[in-house]
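Below: the structure, in structure tokens.
Here the complex is missing a single protein chain, while all its other protein chains stay put.
Chain lettering (A, B and C) follows the sequence in which the chains are written, and residue indices restart at 1 in each chain.
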Amino acid sequence: MGSTWGNALKLSIFGESHGAGIGVVMDGLPAGQPIDLEDLQLFMDRRAPGRTPWSTSRREGDQPRILSGLYNGKTTGTPLAMVIENTDTRSKDYSELTIKPRPGHGDLTGIMRYDGANDPRGGGHFSGRLTACLVAAGGVARQILARRRVQLAGRIFGIGCVYDRQVSWVNPDPDILKNLANKAFPVIDDDLGLQMADVVAAARQNGDSVGGTVEVIAWGFPPGIGDPIFDGLEPRLGSLFFAIPAVKAVEFGDGVAVANRFGSENNDAPSFVSVNGETKLRMLTNHGGGSDGGISNGMPIVARLSIKPTPSIGKVQPTVNLTTMQNDELQIKGRHDPCIVPRAVPVAEAALAIGLLDQWLGINGRRF
Amino acid sequence: MGSTWGNALKLSIFGESHGAGIGVVMDGLPAGQPIDLEDLQLFMDRRAPGRTPWSTSRREGDQPRILSGLYNGKTTGTPLAMVIENTDTRSKDYSELTIKPRPGHGDLTGIMRYDGANDPRGGGHFSGRLTACLVAAGGVARQILARRRVQLAGRIFGIGCVYDRQVSWVNPDPDILKNLANKAFPVIDDDLGLQMADVVAAARQNGDSVGGTVEVIAWGFPPGIGDPIFDGLEPRLGSLFFAIPAVKAVEFGDGVAVANRFGSENNDAPSFVSVNGETKLRMLTNHGGGSDGGISNGMPIVARLSIKPTPSIGKVQPTVNLTTMQNDELQIKGRHDPCIVPRAVPVAEAALAIGLLDQWLGINGRRF
Amino acid sequence: MGSTWGNALKLSIFGESHGAGIGVVMDGLPAGQPIDLEDLQLFMDRRAPGRTPWSTSRREGDQPRILSGLYNGKTTGTPLAMVIENTDTRSKDYSELTIKPRPGHGDLTGIMRYDGANDPRGGGHFSGRLTACLVAAGGVARQILARRRVQLAGRIFGIGCVYDRQVSWVNPDPDILKNLANKAFPVIDDDLGLQMADVVAAARQNGDSVGGTVEVIAWGFPPGIGDPIFDGLEPRLGSLFFAIPAVKAVEFGDGVAVANRFGSENNDAPSFVSVNGETKLRMLTNHGGGSDGGISNGMPIVARLSIKPTPSIGKVQPTVNLTTMQNDELQIKGRHDPCIVPRAVPVAEAALAIGLLDQWLGINGRRF
Partner (left out) sequence: MGSTWGNALKLSIFGESHGAGIGVVMDGLPAGQPIDLEDLQLFMDRRAPGRTPWSTSRREGDQPRILSGLYNGKTTGTPLAMVIENTDTRSKDYSELTIKPRPGHGDLTGIMRYDGANDPRGGGHFSGRLTACLVAAGGVARQILARRRVQLAGRIFGIGCVYDRQVSWVNPDPDILKNLANKAFPVIDDDLGLQMADVVAAARQNGDSVGGTVEVIAWGFPPGIGDPIFDGLEPRLGSLFFAIPAVKAVEFGDGVAVANRFGSENNDAPSFVSVNGETKLRMLTNHGGGSDGGISNGMPIVARLSIKPTPSIGKVQPTVNLTTMQNDELQIKGRHDPCIVPRAVPVAEAALAIGLLDQWLGINGRRF
């Protein structure tokens, strides 16, 4: 197993970085949902490599070809399959890596797990390229959610030691959030974004890479969605976020900061508030990121993902040589992102969309 | 769904805090594994309430009664079911809470999710009491792992703003780790532990509660265990850790700190090292917490859980009144932990044991 | 794994025939559904042993104790757990069977599967007694279906070579079907039922057992429920029916007879028909048992289960001796049904109810 996920909405992801193609099957979608392929492609493009100075120069169209599940522009209700061909692969770049595994990568553990039979080219099935499948699936899921007034956005929360402005997600401004998708470097405070870009540029110049944090927000998600214990919002979304390569921490709401708090500071108290003349039930604060007991409370759902610096760096690194069985050194060549955080933003949004739609369908059914 | 988890080892948890009983069914255990019931009870006792000044004064035996799956002291291979009777329930304490839901608790979202049909007494199925089921299952799992030389330990990493000593988990000292289980307040530096206890005592005196962090470590876990993408160690363990009530962040290895790093600082490089005269393949550092690409690399597996302050506090709090449909105030009476972090340590260890055994069985099969 | 089933509604069954108790956890039930415990017990009683001359003289109350999931007489929406204590166990009857496994039983394969660690007493987890758990779960499921006008019934279709009247299930008579539940020997033609009883009596007198067929029918199930390929009505219900011990064939609609037909004979053609003045869409025939392409078509859902003669017979039989490792003979003592077919009727109804409710919840959601 490994690459299959879901309760009401099942995903099956396949492919290797330098194989014939990668793809995803979505099983359990509601029928009759219009899917705007142009919107899907725009969402895919946000993850695609080769578009900013910060990303690898590998260029892939990353155009998902829909093999099934869409008829006359609408979902059929039966499995929706998307395939992305691998076109620009330079496998020779990777020949050295089965002998000298890259530190911090899955090269060595992949060999251990599969007794050396796995496809090592470009990281194989463990490549960040596989996140294109997640984005394709998420691009479908978010369109279905959007028609139910659930909106999603994501931003770079920090790179290295530079952070974007903190926002208390009680009443998010939809205009600011929606505009993030149009930015090549999606932050709220563009000045801080420029500082982050400098950190990336410096890492790049040093043949190094740098980590960062992504924040994603969903608003308009109705209260009362989620299940107890293992299928609460946090465990389900958490399992998706941690499926994104390089994610080493996942936070909901105030995340690690809750550990320093008193209950009187941290509790989100419900309150009847007047919104445009109507009385609504809201929380006065949103430390919990929209979830109590694993169930949505109607507030924005907020998560942050800590992303490690990409392990592929140009600097000389110690490693082992599996042919000589001696310690050795490695200098990685080829095209690599000095910072994958900007490209991880739509990936995290996609995971959020998939997780929320799965929960929704499980509780409300697949007849819309 | 909600309370069922697992691939090769399936768990089904049931029960409500003030109902007849709670329990867990474990399906998929290997047959013929001796289970030491005394050891299981000692592990349960580490979570049980009413044993320290920091925990609620509710007293439950918390003795799991094994209904099936154990024969002549060994697992049968067919489902192992454990039931814990609820004996000391004072439901009158909770009568007010369906009208005035507790801030930060699942009271209100439970009503939204189940249209008010859920059992509200003591939090019902959302009660922290249900973690006794996780501990019972984990207590079985860790004995099976221990016989394969996989050891687990956990500690309070911090309470409020006081933290225990940081440890780089490259060569953990088994004696220090094993001794943690014997401490009422499991920290490595007992002086820091006393400071944490002061924080708890202060919160208690103020009718408040305080959050904290738990760290868990597994060592001796073989390399090459884990699956790609959705079933990597992080997503699988993450889904279990987030199933523990009050957990708002999960970190693996250096966790949120990786976001601030350069790749050259963060990569764990493999190396042939001499251990007691034998050449072994190890990582020089362990920033990744024992996992690369979701697969174990032979280093200690390390995770940290950020636990929010328990929402049940004695202070007056704003809330809504669902009878009058007006804003109102609430002062919670009854027995509540000012800090659940110490009791969460064995819960996190249990989740770790369950997750690792599930992965192991899925790859190596259930014939030992 | 093994004893866990379900998509939208998950079942986890545990227990061994002569252990402390058996039980079932149902996860995913809709909340707020009233459960009539008296009706549940009446349904359980139809399976309970010791009530007719044809069944084993072992007497168990078979009263499920509900540990969770029911509050104020209604489902909470969180897991419903039921436990049945084992009270009348005479384990000494079975001591010989680990040495000389009973032909046709799971004794030998159980030893092979679990390396001898499984509980052999009374068949352990493989005992027909475990079907009480299925009946308990099915008893809950059918009440929820009944409130949505889905009715279920079952009958003995045949024992040995004597068969009840064939019925073309196009317009079933609800009165005849509902009355079946009141009969100790549920057949449509009671004269044929008496002939069947004679077959059972003869088998009993010979120290032998006899097989038979059970037919179950659900009517009022709405059209359009079911999923393609693996989750069609037939594969899902089939997996449940084959989970009943001793079932060696499952047929839907005309079953094995379809193999002998021409398409022009077998096709169920849709037609607008007038029912009480209203125009309804119906099938003119029901050879398919209410399912086309795995999806319900609004006609009665019909299945038949072929049940082998219970392997525990009084006659001397050849077997192996696992101590001497020689061929040997066995004469089974103890209390055994000469024919389990009558008791299998509510078990098959229960499986049908569980399967249909799971499909319904998966498509329509769990908010009623």
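Quick note on the criterion: a contact is a pair of C-beta atoms (placed from the backbone, for glycine too) under 8 Å apart; a residue touches a chain by one contact, two chains touch by 3 or more.
What you see is a predicted model; the values in this text were computed from it and never measured.
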{"item": "Visible chains that the absent chain touches, using the contact criterion stated earlier", "value": "A, B, C"}
{"item": "Residue ranges of chain B at the interface with the undisplayed chain", "value": "7-8, 78, 228, 361-367"}
{"item": "Residues of chain A (touch criterion as defined above) contacting the omitted chain", "value": "1-4, 8, 10, 12-16, 19-23, 25, 27-28, 31-32, 65-69, 71, 74-81, 83, 113-119, 124-125, 367"}
{"item": "Footprint left on chain C by the chain that the document does not show", "value": "1-5, 7, 11, 13, 101, 103-106, 108-110, 112-113, 123, 125-126, 130, 158-161, 203, 206, 208-213, 223-232, 234-236, 238-243, 245, 247-272, 281, 284, 287-289, 291-297, 306-313, 315, 317-320, 325-327, 362-363"}
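Everything below uses one rule, namely that only the chains that are shown with their structure count from here on.
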{"item": "Whole-Å gap between the CA centroids of chain B and chain C", "value": "39"}
{"item": "Length of the line joining the C-alpha centres of chain A and chain C, rounded to whole Å", "value": "45"}
{"item": "Centroid distance [mean C-alpha coordinates] between chain B and chain A, Å", "value": "26"}
{"item": "Shared interface positions of chain B, touching two or more other chains", "value": "1-4, 13, 113, 125"}
